[in-house]
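Got a structure for you, written out below as structure tokens; questions coming shortly.
All protein chains of the complex are present and in place, except for one that has been dropped.
Entry: chain A
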């Protein structure tokens, strides 16, 4: 949309008017968009501003809309607590292990489904499509009983295995169209140059669908990071649990110190915000690719 100014100068008067109209329209729409975003995202701002308030202001009679005395004490109350740090580490591990499982099982399957037509293709596709939509409640009780028999309860492996049950099919459904859209000549050329199937997959296909891979890596990490149900059911000990599953524990510790509670929540939201700032152009496109095109 960016027009170079000197080009505009050389245009006839009617064209100039059109450009000026364009520019005004753009400005008007952008201002409205900012207003919508400010209203819609106000709860996020609310959480952040509360997390920088002193105890006194938090308990004050008057509700203030921004911290009058700015303090990072609520953040330090969390970050200086070794139970909190342990939970933070567990959240990270949950995300990491879910991501690894998704890459291991999801990406190759997406490639296979996008590139080859084999017997059972329709059935496989149906399995992935349906699995992606199943409620976790349906798997929770049987998995708990099975994990209990296998002595997997109270291990770091149990929640990611269950979370990946949703993340793997999402990866297959989302990535399959990406692999399909890569020209067949690309991996054929690689094969003629002497690559075997695995080499062609790793050296040619994965780089060719980088955008989709970034989406899947990010979202599968967030699936693990965001999980509550599996993590609290399979890990009974608080020191094994991620941040999401320890919310009630910390809430009873902080009581009505909402500044500390909101700092706790803000730290949980931070990775999401960072990923959106740095990766949003990949993720926004990638998310719709799988959700609608099927």
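Just so it is clear, a residue touches a chain if its C-beta (ideal position, glycine included) is under 8 Å from a C-beta of that chain, and two chains touch if they have at least 3 such contacts; residues count from 1.
The criterion applied here is as follows: contacts and distances are computed from a predicted model.
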item	value
Undisplayed chain, where the name is taken from the UniProt record, one of "MoxR family ATPase", "Sugar ABC transporter permease", "Transglutaminase-like domain-containing protein" or "Energy-coupling factor transport system ATP-binding protein"	"Sugar ABC transporter permease"
Residue touching the undisplayed chain, where the options are A:77, A:99 or A:168	A:168
Touching the absent chain when the full complex is considered, from A:56, A:76, A:127 or A:186	A:127
Option touching the unshown chain, where A:113, A:190 or A:240 are the choices	A:113
Contact set of chain A toward the excluded chain (per top definition)	1, 25-26, 29-30, 32-34, 36-37, 40-41, 43-44, 46-47, 50, 63, 101, 104-106, 108-113, 115-116, 118, 124, 127-128, 131, 133-146, 161-162, 164-165, 168-169, 172, 197, 201, 222, 225-226, 228-229, 233, 244, 247-248, 251, 258, 261-262, 264-265, 268-269, 272-273, 275-276, 280-281, 283-284, 287-288, 291-292
